[in-house]
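I'd like to ask you about the structure that follows.
With one protein chain held back, the other chains of the complex are shown just where they sit.
Each chain gets a letter, A and B, in the order it is written, and its residues are counted from 1.
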Amino acid sequence: MSRAWDGAKLAEAIQKSLPDAVVDARGTDIWIAPRSVVEVMRLLRDDPEFRFELLSSVTAVDYISYFEVVYHLTSLTRNATAVVKSKCGIGRDEAKIPSVFDIWRGADLQEREVWDLMGIIFEGHPNHKRIMLWEGFPGHPLRKDFATYEQSIVPESEWRVPTALADELSAENGGAQGS
Amino acid sequence: MTTQVRTEPITVNLGPQHPSTHGVFRMRVTFDGEEIIDVEPIFGYLHRGSEKLAEERTYVQVVTLTDRMDYVGSMLNNQAYMLAVEKLAGVEPSPRGVWLRMIASELQRIASHLVAVGFLIQDLGAWGTPLIYTMREREKILDLFEMLCGARITNSYLRPGGVFMDAPEEFWPAMNAVLDELPPRIDDLDDLLTDNDIIFSRTKGVSVLTPEQMLDASITGPMLRAAGVDWDLRHRDPYDYYDQVKFERPLHTAGDNFARYWVRVQEMRESIKIVRQCEKMIEPGPVRPDHDDVPWLLRPPVGDAYAAIEHSKGELGFYLVSDGSISPYRCHVRAPSLINLTLLREMLVGELLADMFVSFGSVDINMGEVDR
Partner (left out) sequence: MNPAFLDNSLFRNIYCYLAGSSDSCAERGYDTTLLPAGFEWLAFAITAFIIINIVINAGLGAVVVYIWGERRILGRIQNRTGPNRWGPFGSFTSVADAIKTLFKEDIVPDEADRWLFNLAPILMVFPVLSVLAVIPFGVGTFVVDLNIGILFVIAITSMSGISVVLASWASGNRIAIFAGMRSVAMLISYEIPMALSLIGVLMLAGSMSLGKIVDAQDIPFVLVQPLGLFVFLIAAQAETSRTPFDLIEAESELAAGYLNDYSSMKFGIFFLAEFLATIVASMLIVTLFLGGWRGWDLIPSQIWFAGKTVLVLLFIMWMRFSWPRLRVDQILSLAWKGLFELTLINIFVTAILIAIWPDPGITELLIMSAINWVVFFISIWLVSKLLRPGDYTAPAPRTDRPTYPVATDELPDEVAYTGGTTR
C-alpha cells in the first residue's frame, strides 16, 4: 500500500528548508502559499527525503470565494503519495499561480486543462492556451458561476452556494477538510 | 561539386477526420519530406464537459458518465470512480461485490488491450485481419458483460460498495470457457504478429521514450512498464483485493513501439491469471452493502478524496469533492489518455510519416477519455 504522507509531518519537513511556504496542514493535505509553489515543488521532487518523481494530477476546485489548486504527487522511490493544495484568486479575481511546467513536464496538458475549464492562469507556462474549448469561448465552464445550459455568466445573486460548505466557510473561512 | 537541394517544409492537418486517429483527434504536423519536424496536437473535438455534468448528478448517476469516458474500458472507469466514492463516503464494500468488480475490470483490461493491439496492427497497415481476430476475442468478453449487467460497452455495473446485481449461474461456466479459449488465441496472436519480421522491423527502435522522460511527463501504465519501470498500482498500491492475488508485471526495457505492444500482449495473460484466482476466492454473499448503510442517494461528508487505479492505459484517478449534498461538488478525472499524450511531440519528431500513427496507436489513447 502506498503510504500517504501525513500533512503535519510533510509540513514540518518542508519547513526545515522553506520556513514561510506552508500555510496550513490538515489530515493528509498541506496548503502552501501560491508564491512559493515552485520552490516547494522543486524541493519535493529533488530532496532525497521526498523524491516525488511523478506529478499524478493537477486540478482546481472553485470554492466561490477563492480557488484551490490541488496537486497529487507520487514518489516511486518511496512508494508514497502527498496532496499539496494552494489557494489562489481570493475574491475570484486574478486567479494566478506559478506553473510547475519547469519541474514536471507532465503539468503541460493538465495545467492547460485547468486554465481552460477553471480559468486559473499558470504563470510561466510556455504554451498557455485553451485545450478542450476553442479560443474565444465565453467563460470557463467548471466555475460555479457558469450555468451549464444558458452558457452565460450568471449574476452573483443567483449563485448556487452549497449549504453545508457555506456554513463551514462562514465558520472557519477554511477549505475542505482532509479525508 | 555538391549542390544543396532546397527543400520546403509543408504543414498538413491530420485529423479530425483522418481514418487512423482513433477518434476525432487533430494533429498539425510539419513535414520535411517524409520526416516529421513538428507536431502540435489539438484536442477537444469530443469534449462533452463530463466533469461539469457530474456536478449536477447524484453519485450513482455519475457512473453512467464514467462509462462514456473511456468506452473501451468502462468497467475500469467505474471501478476508479467507485473507489473514490467509497473513500469519500467511508463505505465498506461487500466482499463479493469487490471480487465481482475485480473480475469485471480484469476482463475489461483484456478487452481493452485486445483493442489496443488490434488497432496498433491496423495502423501498421495490415488489412484488418489481426484486428478482426482480436475483435473476435473481445466480443466474447463483451458477451460475458452482457450476462453480468445487460450491457456490453457502457456497463454502469458498479455501485458504491459493490455491484448492482450478482452474476447469474450461467456466467461462471461461460467465463471459464472464454478463459480456456483465450490463452491459445493469444498464442496465435503471438505467432502471427510478435514473430513477424515486418512488425518487428517496423516497430523496433521507433519512438523510444526513456523512463526519465516518461516519469517527468507523468506517463504511466503499459508505456512506463515498456521502458522497464516496475510501476503498477495494482502491485504498488493495491486497491480492492489485489493484495490477495498473485500476478507478474511484464516489463520490457526498450521503451519503443514494440515494447509497448509486447507489454500489452503479456498483460493479457496476467489478467487471465488474476480472473482465475478471483474466481477461486469469491464466496457467496451480498453483492453490495445493505441499503440502510449505503443508500442510492449517497450523502458523503464534506471533504475530498482521490483514488487511482491501474487502468489499461495508465493511472486513472478520480478526485471528488463533497459539499455534503447528493451530488459531487467537484469531480476531476486524471485521464491517462490525455496525460500520456504529453510527450507526443517528443515521440514523433524525427520519425517518418509511416511511423507516426503507429507511435500514436502505441500510446493507446481513447478520445472519449482525452476530451471527456
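Keep this in mind: a contact is a pair of C-beta atoms (placed from the backbone, for glycine too) under 8 Å apart; a residue touches a chain by one contact, two chains touch by 3 or more.
These numbers were taken from a predicted model, which means no experiment stands behind them.
Within the complete assembly, B:262 is the residue of B:262, B:306 or B:319 that touches the hidden chain. The residue from B:254, B:326 or B:349 that touches the chain not shown here is B:254. Of the residues in chain B, those that touch the hidden partner chain are 10-12, 14, 18-20, 31, 33-34, 121-129, 132-133, 136, 192, 196-202, 204, 211-212, 215-216, 228-230, 236, 250-254, 258-259, 262, 352-357.
We take it that only the chains that are shown with their structure count from here on.
The mean-CA centres of chain A and chain B are about 26 angstrom from one another, to the nearest whole unit. Residue ranges of chain B in contact with chain A, taken from their complex: 43-44, 47, 49, 51-53, 56, 87-88, 213, 215-220, 229, 231, 236-238, 243, 302-306, 308, 315, 317, 319, 321-325, 329-330, 332, 334, 338-339, 341-343, 371-372. Within the complex, the chain A residues that touch chain B are 1-2, 53-57, 59, 61-62, 70, 72, 76, 79, 81, 83, 104-110, 113, 117, 130-134, 141-142, 146, 148, 162-165, 168, 176-179.
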